[in-house]
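Note sheet for the following structure.
Note that this complex is displayed minus one protein chain, with the remaining chains in position.
Up next, subunit A:
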Amino acid sequence: MSKLLEVKDLAVSFNTYNGEVQAVRGVNFELNKGETLAIVGESGSGKSVTTSALMGLLPKPAGFVKSGQILYQGEDLVGKSNKEMAKIRGKEISMVFQDPMSSLNPTMKIGNQIMEGLIKHQNMNRTEAYKKAIELLDLVGIPNPEIRAKQFPHQFSGGMRQRVVIAIALACNPKILIADEPTTALDVTIQAQILELMKSIQKETDSAIIFITHDLGVVANVADRVAVMYAGKIVEVGTVDDIFYNPKHPYTWGLIGSMPTLDSSEDELFTIPGSPPDLLNPPKGDAFAPRNKFALEIDGVMEPPMFKVSDTHYAATWLLHPDAPKIEPPESVKKRMHGFAKTGGDE
């Protein structure tokens, strides 16, 4: 597998009236060709900010990359001008957004919105671009593409609009597709359709996908690897099997434990107590410690480094230190893990 994208020590901050909010505080991950990496975490954990930084779409002038590198095929994207980034956006890396209802231009025909990227990046003329747009609409499963291309967004349902957004993102065969909670705003049956669509398209185009979500059910369904983010850092990363069958970080335990399943009706639904820390003044030590009942004394003093669990699996918790007491995940989480094993991780 070849490395397509490598993010090194990425830190992103926002200047606000109250001071600097450190939304992303040193994130490392890599993305290989053709794989799907899921980034999971609570709201405000820095998932979307990380991807905005990858796209060079941080809200200006408040947001900025404080340090670190984003190496795309060996080339650092940090510090590139907006003009240079515009050549990469849509062509090399493209994005599918959360809310299909508002992410299409209401006064522009669907066909034209798809054609725009093709004309810009592929030097196509309008006729070629139109033909390709029709093909793309067909690819994402929109019936009567010739008629639909001449319509406006308000004539489409939410699920159909998300298909259009995916078509726009795929137009120039990007190597990386970033999907920022693409199914959150859709109802469950449509969610499944969109996920299927993304999977089948990935098979066809061999693009890598970064899938941002807080829905672990979706993760189990689509991802090859998972990165768990908390308070602007990746706290655990591994393959889907690593994360679901052998989670090491207490925060991951919490996420898995708080996932409702069909046969979990007998117990009370588990939740993670408290709320994420204020990133205006990030806490000393492990950011998750105040909400962690397994927190050790050292958690309040020093941030845990990434401990290696296996070649594919890393987690940042002091519990993995050789001197730490052996702590097993709580019973409810264990039960959940056995549940995954039974159903083969398929939600």
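One rule holds in what follows: contacts are C-beta pairs under 8 Å (C-beta built on N, C-alpha and C of every residue); 3 or more make two chains touch, one makes a residue touch a chain; residues count from 1.
Methods note: contacts and distances are computed from a predicted model.
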Among "ABC transporter permease", "Fatty acid desaturase", "Cytochrome c domain-containing protein" or "AhpC/TSA family", UniProt's protein name for the complex chain that is not shown is "ABC transporter permease"
Touch with the missing chain holds, among A:117, A:182, A:238 or A:329, for A:117
Only one of A:103, A:183, A:221 or A:292 touches the unshown chain, namely A:103
Contact with the hidden chain, among A:16, A:73, A:155 or A:312, goes to A:155
Residue positions on subunit A contacting the omitted chain are 55, 57, 82-83, 86-91, 94-95, 97, 99, 102-108, 116-117, 120-121, 147, 151-152, 154-155, 165, 168-169, 171
